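Mind looking over this structure? Questions follow.
A single protein chain has been removed from this complex, and every other one stays in its place.
When the chains are written out, they are named A, B and C in that same order, and each has its own residue count from 1.
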Amino acid sequence: MTPTKSIFPLVILMCMNINGISAQIKVKAEDGASGKETKHGTVVTEKLTSAILRDNRIGLDLNRNIKVYLPPDYSDSGKSYPVVYFCHSIFQGPEQIFEDGNLTKLLERGFANGVVKEFILVVGDYTSPTTGSLYENSRATGRWLDYTIEELVPFIDSRFRTLRRADSRALAGEMMGGRGALLLAVQNPDIFSVVYALNPVGVGTGLLPIQAYPNWQKIHQAKSIGDLEGDHISQIFITMSQAFLPNPNRPPFYCDFIMEMETGELKYNATNARKQIDGFSLSNKLDEYAENLGKLRGIAFDWARYDPIQDHVYATQSFSRKLETFGIDHEAEEYRGVYWEENWTENGRFYSRLLPFFARHLVFEVNN
Amino acid sequence: MTPTKSIFPLVILMCMNINGISAQIKVKAEDGASGKETKHGTVVTEKLTSAILRDNRIGLDLNRNIKVYLPPDYSDSGKSYPVVYFCHSIFQGPEQIFEDGNLTKLLERGFANGVVKEFILVVGDYTSPTTGSLYENSRATGRWLDYTIEELVPFIDSRFRTLRRADSRALAGEMMGGRGALLLAVQNPDIFSVVYALNPVGVGTGLLPIQAYPNWQKIHQAKSIGDLEGDHISQIFITMSQAFLPNPNRPPFYCDFIMEMETGELKYNATNARKQIDGFSLSNKLDEYAENLGKLRGIAFDWARYDPIQDHVYATQSFSRKLETFGIDHEAEEYRGVYWEENWTENGRFYSRLLPFFARHLVFEVNN
Amino acid sequence: MTPTKSIFPLVILMCMNINGISAQIKVKAEDGASGKETKHGTVVTEKLTSAILRDNRIGLDLNRNIKVYLPPDYSDSGKSYPVVYFCHSIFQGPEQIFEDGNLTKLLERGFANGVVKEFILVVGDYTSPTTGSLYENSRATGRWLDYTIEELVPFIDSRFRTLRRADSRALAGEMMGGRGALLLAVQNPDIFSVVYALNPVGVGTGLLPIQAYPNWQKIHQAKSIGDLEGDHISQIFITMSQAFLPNPNRPPFYCDFIMEMETGELKYNATNARKQIDGFSLSNKLDEYAENLGKLRGIAFDWARYDPIQDHVYATQSFSRKLETFGIDHEAEEYRGVYWEENWTENGRFYSRLLPFFARHLVFEVNN
Partner (left out) sequence: MTPTKSIFPLVILMCMNINGISAQIKVKAEDGASGKETKHGTVVTEKLTSAILRDNRIGLDLNRNIKVYLPPDYSDSGKSYPVVYFCHSIFQGPEQIFEDGNLTKLLERGFANGVVKEFILVVGDYTSPTTGSLYENSRATGRWLDYTIEELVPFIDSRFRTLRRADSRALAGEMMGGRGALLLAVQNPDIFSVVYALNPVGVGTGLLPIQAYPNWQKIHQAKSIGDLEGDHISQIFITMSQAFLPNPNRPPFYCDFIMEMETGELKYNATNARKQIDGFSLSNKLDEYAENLGKLRGIAFDWARYDPIQDHVYATQSFSRKLETFGIDHEAEEYRGVYWEENWTENGRFYSRLLPFFARHLVFEVNN
């Protein structure tokens, strides 16, 4: 998974091209233990027919295409493996995660160099006809959290030789998927015990008032989400409104909004805003899961200092401060970089931060 | 001057509409001394034919339309008045500043309520066929600073009853015009003694690397500035490149860039970048004018916390810190607000901050 | 009230002396309407014997010395006046507020110059044998909020010609008193309608984890608050613990702590920490008073950018952001300055920001 503009359309959306920085980064990789032979695993696609996702108003496809990476020794070892569930972001799907072979390459280099022991990596399918899942449980846009816990995990455990215990299950995710990974972890410490979120979004209040971002005029004029083609932020706000402000009697989007049109003027609706923030922002949910936090073996997240939406930087820092008040140990690194470009380079965040973190916190062998 | 999208196209450019906040702000104005009768002044248009601006490569119109506001008592008093030079921003001109009568209304309410004594307000003409002046001195885009000092000020002093001394001349400006006001002040403490910049830009290094903002691909493909219609940030970067990286042998823009195209790839050029930053950023210029700083009677600037380009917030704070190292007293307020929307409301920044500041620092009467 | 080290001991506490900046600030005051004759009012001291404060464990003196400033025309006009309740900070009392005559001078200059119409200013007595009130309601340290509403306000209304309506009652306060002013306002919109807090503290989560500040070792060794003489931050933390973590069975302080000593080692107690934060931080209390917020006529607060405890800057910004989510209009300015030194200068925050704000929002005349 090398990030390209087609799978990360926020780049275009923000009218920014930050080619400068990444262009000049040419880290010469020399691992402490390089030169080792790299062995190869397999990526398989599994079909899961969801019952839970039937419950939605946006026309979700119930046939989900799950991608599963099986590590090099899987076929011969007969052993059971830990599983990392990777939550992809919006505007992308499992297919794109493996498309260019980069993720596989990083994993196998990590296995070969002793950075981490072998594990299975699963990319659940969180795509939708609109933006893709925000990792919510909503009658309008789908109960994606329930789908993960009640369908995806049992499905994987039933098909593959997995270590069926929280200590050996981890969550990873990028951007919106980072939000998903964190939320699934704090809600289900008996299913997962380790989580690493790369550039998570939706974790707290940002620098600007939330209503500042989308084009409300266009949103209120749109007849379908397609009318906002190219304006991804406005599309995301529609999905958020559908997820957290559902209103079955209000076509075309069957939801209310935090900016409502009243006699031709946009007006801020504080009740809706607070409802949406409470639904979306992880910081506002932590109190509910206070007990769970202490059960996790490892929590980590990181973010790029030069995220063009600086609200992400501010929000993620304050999410970390909130964890602090709960006395919860975690890693929370802010690094030099633009967007998520640092995640997938040769010695990027995935390879040199996430893999060693899993190596330290995940249980790879169980002696019965 | 009520800000509208047509004169502040950055709004559109940033793909953001922050109607929420301003929509709900309805300050009930009750001055300490309200109810006073408001007297009216006049706005006149003066033609100035510039010789200095002849020296440019972008086709500047040498006939400048200067707008001059004469206060209520001007015609009858026979007195001489202090002059405030208002530097307008890019993508606008003197015409728009007075268009809706709001600026005049705020001034005259301030005079009537004793907030400040009467003064003349001049809006020099800094428009150009491209974005408008960045308040630079450049062979390529015009010597706008020289034009102001050598042509505009003498012209005004020759036509109107002005107090011809630094103590009675002030600069004001908004956004790019705020940059202009500050730069003209620190360069010419013998001409001006007081300055108030509203949301100045170009004052220092921002949060993101400077090359992050424009669409370099499009810039390098463009044949004329018109090819970037609607992409104001890219247009501004072309003007900046022309102003600070002129190259007479390089059509169509006759300048170099901080991101250059090399064999089909964009490459950061640090030499160009530093040259442009040194030319544009006021923080980098202060050392040169250290002596001048202490001669000014009053320096103030302010900015909105919710500027969608948070780099402005960071840069202006660090400009203030730089002044601090020089031991220079100044006001530097960050207020709750989005963009410049707070500047022109009934009790906004112009009325309740800028006018009282001028009242405190400008000399209104000279006894000979 | 000119701030001096004796009444603002945080200066010493922080091991900092920031004489540089203030030393060089010499604003030449020239009001728009200066030169007017200044008339004088009177400061009287009233004794109030509190029944509510009887309920405490730290030995509060029930005889409170209230200072009341009556404006110049009070004695002759026969009119009723608005009342501003000024909440002083910890480690000071009403006596010190008027001690050097500066506050009176600023008020009377403001009245003379038409900045604001005349009002009565009351300084309730929030002193205690320890640090002074944190503006809490606590069985352990006193029900100071109840004391204000149920005793102080009726007492003032019964003794002086006041406008007995919320529209004509305002709260002001500095530092801990700023917290008090804001809290009293959001809890009692039917008593007060306008509030201006100067450098409020205790409004939200800071930059550092809260347990970072006091000397826990010393706190756990102390036999009385006097054992922490000179260490004001540790003293404040004891008062906070007493206010929000009372424990009647635990001498000498009759409270629990967020860092507890367990077998010789300090251990963070998240339950205690969250309880204390929920009790102290205004941001965490806003949800409870959501309805009230909309009833207030004016909310303002400001803070110094160079507060040596940068947590205050961060927390107050985030308090403003929280108000934003409620759609509540307010002023929230961050200014260049160190601590509270800017509040009481000739054209400082009190004179040029707070007084005009009250002029705009408070009702000075009631027509029956």
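A few notes on this one:
FYI, a residue touches a chain if its C-beta (ideal position, glycine included) is under 8 Å from a C-beta of that chain, and two chains touch if they have at least 3 such contacts.
Remember, predicted model here, so these are calculated numbers, not experimental data.
Among C:V43, C:A112, C:I191 or C:L208, only C:L208 touches the chain that is left out of the view. Across B:E46, B:E99, B:E324 or B:E346, the residue that sits in touch with the chain not pictured is B:E324.
Of the listed residues A:G101, A:P154, A:P248 or A:P356, the one in contact with the hidden chain in the full complex is A:P356.
Among A:E136, A:E151 or A:E324, only A:E324 touches the chain left out of the display.
Interface residues of chain B facing the missing partner chain: 205, 209-210, 268-270, 273-274, 277, 290, 318, 321-322, 324-328. Think of the hidden chain as still there; on chain A it touches residues 20-21, 24-33, 113-117, 297, 305, 317, 320, 324, 327, 329-336, 347, 352, 356, 359-361.
In the full complex, chain C touches the hidden chain at residues 13-21, 23-24, 207-209, 211-217, 231, 233, 258-259, 265-268, 306, 308, 310, 338.
Keep this in mind: only the chains that are shown with their structure count from here on.
Distance from the centre of chain B peaks at A, each centre being the average of the chain's Cα atoms. Rounded to whole angstrom units, the spacing between the C-alpha centres of chain A and chain B is 43. Of all residues in chain C, those that touch two or more other chains are 324, 327.
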